[in-house]
Structure formats: structure tokens, C-alpha cells
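Presented below is the structure to which this report refers.
All protein chains of the complex are present and in place, except for one that has been dropped.
Up next is chain A:
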């Protein structure tokens, strides 16, 4: 599988996934830390990919979504944005709603 297919598979098979530097427990970038904390705060499970552990994804993710920076947050297969947008959505309460909807959609599809 080529790397863009692999990324496509990850964002489509997980209701919520964050591509970040480090992990939610041990973030290695302040922006990744804040975005992951906002997702955690919503109380809906999410997947993460540590781009520092995967040079191929690190190099190719920017062209997958035409987005040059990390972190990148995908909900229901779509790029939501980076840290700034995620924090804005969290502050307005929309993030939790979007995550819950994506999670129940995935559950319904899997049932």
C-alpha cells in the first residue's frame, strides 16, 4: 500500500484521528499538546499517529491534505484543521459534538 493510501485508510477507518508530534501522553510540540488535550477533554476516544515515529507519513501527510503543518485533526474522514481550529471548536463546544457524531456514525456502520 502506498503511503497516501495508508493515510487515507487511517483517516477513514478511525472516527477521530490526530497526526501529532509525540503522543497524547508525551507530546513533543506545544501545538500537538494543546490539540490532543482538547480532544481528550471531550471524553470521546480518538486515535493518534505519532509523525515523529513515521518519517514516511511525516513527509507525505502535508500533500495528502494540502496542509503544511502538524498537528492535523481528522473527524469522520475530513481534515478539520490544525491546533488553532481545534481549540476554537473546543471553546465553542462544537468539537465534542463533531466527535460524538463521528463515533456514533462509525458504530452504526460497524453494527
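One rule holds for everything that comes next: a residue touches a chain if its C-beta (ideal position, glycine included) is under 8 Å from a C-beta of that chain, and two chains touch if they have at least 3 such contacts; residues count from 1.
Here, contacts and distances are computed from a predicted model.
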{"item": "Hidden chain of the complex, named as in its UniProt record, picked from \"DNA-binding transcriptional regulator BolA\", \"Multisubunit sodium/proton antiporter, MrpB subunit\", \"Imidazole glycerol phosphate synthase subunit HisF\" or \"Glutathione transport system permease protein GsiC\"", "value": "\"DNA-binding transcriptional regulator BolA\""}
{"item": "Residue in contact with the excluded chain [from A:31, A:46 or A:64]", "value": "A:31"}
{"item": "Sites on chain A contacted by the missing partner chain, in the whole complex", "value": "21-22, 27-34, 51-52, 55, 58, 66-69, 79-85, 87-88"}
